[in-house]
Every structure is written in C-alpha cells, then in structure tokens.
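The following block contains the structure, expressed as structure tokens.
Yeah, one chain of the complex is gone here, protein chain that is, but the others are all in their spots.
The block that comes next holds chain A.
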C-alpha cells in the first residue's frame, strides 16, 4: 500500500472538501475527522516500520519530470517517521485548539482549515521526500499556506510578520535552489534521488560552497542565531494554532535538513564547518534564553525560548556522536510537544483576557487551576525537568556533545539554568501572586480545551519516562547517517545516556 501518498492524498482531498462544505461548523468537524483519519493511518503505518530493516521504508518512486531527472520519491527512515508522527499528532490538536481562532477577524473559517490541511500534506511530504528536488518543492511551497495563515488570521502586526517570514524563508530557499541545481549539475548523475547523490561530491571546496547554500536556508528556517529575527515576530503574530505548527514542525524542517542533507551530502564540508555551527548554536542557546527572560509578551517569550532550543538541536546534530544525534532528533519531537503545549495554553489565556502582555496577568492559578497547572507542566518540560520528555533529549545532546566538544557543552549547560529562570519567572508573574482584577472572572479550561491539552501533557509524561520506542526507531537511522559521514564516536566513550530513566 502506498502509505505516504495516501496520507498526503487524504489531507489534500480533505482540504478540497473543506472548501466545499457550506457550513462553518461542519467544516471544522470535517477537518477534525480528516486529521484524525490521517493520524490513524500514520499510526497504522508506523507500527509496520521495522527499525532494523531497510534504511528507507514504504518507498515509492515515480518519474515526475524525466527531463530534469526529478522523481516523485517518498520514503521514511526513523528520523523522518518520528517527525511525520509529530506533525500528524499536532494537526488534530491544533484543529481543536483553533476552533474559534478564525472567527474573530470575520475572515473565512473554511479557508483557514483548508490551509491547515494543505499544510499537513506538505509537512508529510517534506519529511518523506527522498528526491532532493521534491524536498525543495515542498520546502518552498509550504511557506504559502503558512504565510496566509499568519497574514489573514494573525494579530495586529500580522502582515508585517507574514511578509518578513515569507521573505526570509524565500531568500534562504532561493540560495538553496542554486545549490540544488549545482549539486545536480556537478554530480552529473542525471537524477535528484537522494540515495544516488550521496557521496558524489568529492571535491572539498565544492562541498563547502554547496553546504553553505543548503545550510543558510536551513539556518534561516530553524532558525539559528543570527538568522532568527523573523521568528519572534511571526510566532507572536500568528494565531496560536498556526504558531504551534510554525515552531513545532515547520522550523524542524531546518534542523532535519541539516541532519539529512548537510551531513550526508557534504560530509567533509560539514566537518569543516562544525566549529562555526557549534559556536552559532551555543550563542543561540545563551542569547535566546537571555532575551527570553527580558520579554514582556508571552508569545514572543516562548518564541525566544525556541531560539535557545534550536541551538541545542543544531549543536546535537553537528556534534556528530550517536548520542547527540539521537538526542537532537528526539529533541525535535519533544520540543514540538512541549512548545506546542506552551503556545496553545498561552493562546487560551490570551483569548480569555485579550492581552498577550505578561504584566496584564497575575494569580491566574486561583481562578483557573487546570489552565495554570497544565501550563506549569508544559513549562517544566520546556526547562527540562527530569521525568518530562525534553529532559531526556537535552541530556543526551549535552552528554553527546561533551564527548567531542567539552567547552561548548559546558557553556550550553548555562542555557538549562537560564531556562529555569525564564519559565518559572513567567509562571510566577502570570499564575502566582495576588489575582489581578482583570482576571478575576476568567473561566478555567472548558471541555474542548482540556481535550487539546490532555494528549500533549500525556505525551510529555510518557516520553519523559519511557522514550525507548522513539529511540529504538531513531537510533539506527542516526547511526546510519553518521556512518555515511564516516565518523565514529570518540573512544573514551562516556556511557551513552541510557534509554529511559
């Protein structure tokens, strides 16, 4: 069964279907059903995945444009699989969370949900693409639905934020296009299939140039310091649901691209640039955290925490040890859940009070205990409290990096401490203390919102205590990737962070 095509096909047909439904409420229910079907299908696919089988599974390859050597090629390895799972789990949650988001601006509700499903199809496609050209097509095309979601349904500064987001990403993407074309031409294989291109570029100077073309695009996407300035604007202006997908999934395409394309296609260049990337990552970790502490706007604060977290992920990718690589991949998933939960709960809070400034809140815990409690759990996961999922991945990244790069790993640890400050201080200012007059009548989470938060909290707890199923899938894929970069873990190996607690 062509699993991956089916997943994308269901999403796209669902998107078309939503535009045909006349009634807004029905459109929402329809979207939810479609996204749940996609989730169910993905789970059905995932259980058939054999971690120690072929590298790429569920492969489908058809000629798309033979003249350019372009294929419609999709398949998943462990890394892609967990990221697709992350995407399809987040989409129904976001649909449920966005139930009333699109209504506020008197804009078309159906268009919003239709865009959401189009985006879902593209998110699956971008992770599943095994043809570099197809990856590029999804990489660029997925900007458009997100651009409209931010620009049409976002906050007061939405059009500025949307344009900034689009132009930054587009610029990076175009640089990558040059690199993609050059890769094809220099490789001279007449094909864009990833597996055929690996190892074709031997010349180190060429590798360096092509690496930069890809890397800058991914660094803007991820975003790494100093390419991050679009993210706080875009994430703060986007409706909460779109922000979750933007930070939770779209940005992961950047770090995923580094792991998949930068490392495997240009191993020598990747090694050459590693010190630079690690430095940028460490700066990002510390800078993002410090700036987050200073934010007065909740959504911007969460966005800056993500800049810090993406520093960790990029550091893990380029540390080039199995532990750090697996940790980084796991981090991508966990960060999606924990930051997603933070954005959504903050979104609920903002929806109630109508302000995104931290100063406008205080003592919410007393009037809305469930809201405050789940916010705390999500926050604690974000600051890597042991027992919550992000801890495992952050720990693996740090130990894995320490094996090779001691000083950066030590500096990065500061980020963990700063994380405690920004999260707990935000929590203290909004949830604790005397209840502010304006929030006295805030209702607690309603049934729909509980359904949104419950699965996320559950996932944070489950993967905090038992990340083994994920790691079992991720580890072989990361090992395989690193072996094609031809690095081995350094000898005096610190025992690799054991799975689970």
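Just so it is clear, contacts are C-beta pairs under 8 Å (C-beta built on N, C-alpha and C of every residue); 3 or more make two chains touch, one makes a residue touch a chain; residues count from 1.
Quick note on the criterion: contacts and distances are computed from a predicted model.
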{"item": "Omitted chain, identified by the protein name its UniProt record gives, among \"sn-glycerol-3-phosphate ABC transporter ATP-binding protein UgpC\", \"HupE/UreJ family protein\", \"Electron transfer flavoprotein subunit alpha\" or \"NADH-quinone oxidoreductase subunit N\"", "value": "\"NADH-quinone oxidoreductase subunit N\""}
{"item": "Candidate in contact with the missing chain, chosen from A:7, A:97, A:166 or A:346", "value": "A:166"}
{"item": "Option from A:151, A:400 or A:467 whose C-beta touches the chain left out", "value": "A:151"}
{"item": "Selected from A:177, A:198, A:414 or A:436 as touching the chain missing from the view", "value": "A:177"}
{"item": "For chain A, the residues touching the chain missing from this view", "value": "64-68, 107-108, 111, 136-138, 140-141, 143-144, 147-148, 151-152, 158-159, 162-163, 166-167, 170-171, 174-175, 177-178, 181-182, 184-185"}
